[in-house]
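One protein chain is absent from this view; the other protein chains keep their places.
Now for chain A:
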Amino acid sequence: AGGRCSGSWRAMSPAYVPFLPQIRGSRARALPDRALVNCQYSSATFSTGERKRRPHGDRKSCEMGLQLRQTFEAAILTQLHPRSQIDIYVQVLQADGGTYAACVNAATLAVLDAGVPMRDFVCACSAGFVDSTALADLSHVEEAAGGPQLALALLPASGQIALLEMDARLHEDHLESVLEAAARAARDVHTLLDRVVRQHVREASVLLGD
């Protein structure tokens, strides 16, 4: 079973979840009690301002793939499919800041579409701190300005955090407000995704009749 979706956010990324549980390549990597989640990130050569030479295989792509994997391992119920592999391929078509968040949101829809069991949606957003104000959903220009920025992936129903990542210096007094801004934006994304998915499920069930 495969699922696909196109994230219609700042950075667009279609995500594929092909071949739900299936072992390919090294059987030795199979985990006996749960599924292996494999995420690959690639960005199209035309996605950034300057044409990119290497769409995938560079450090940023590997790191992004790892982060996506951590995020989805927290959300997918991997115990239900032992000794199998779930592949998630994400490709960014247009990068204008918040690429991690866009990838997570798109991949959530793809995983959902493929019928892979998950705890909840995973909604993500980036946030930063500029001029004593917490900003959510940073654009490329705002990211390049060099202020502290964090990426948050949330499981909205329970409020649990799937991934929280920041590599900058931020005074702990400000952490609360920045985190709050990101969480609020992630919840807004959830509202949107929720609405779209419900509509789709409703249409499909009407079409199927019975």
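By definition in this document, a contact is a pair of C-beta atoms (placed from the backbone, for glycine too) under 8 Å apart; a residue touches a chain by one contact, two chains touch by 3 or more; residues count from 1.
To be clear about the criterion, contacts and distances are computed from a predicted model.
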Protein name, per the UniProt record, of whichever chain is missing from view ("A-type voltage-gated potassium channel KCND1", "Exosome component 2", "Large ribosomal subunit protein mL40" or "Cupredoxin"): "Exosome component 2"
Of A:114, A:138, A:153 or A:178, the one touching the omitted chain in the full complex: A:114
Residue among A:83, A:140, A:174 or A:187 touching the omitted chain: A:83
Options A:98, A:128 or A:156, residue touching the unrepresented chain: A:156
Missing-chain contacts mapped onto chain A: 1, 3, 20-21, 77, 81-84, 112-121, 155-158, 194, 197-209
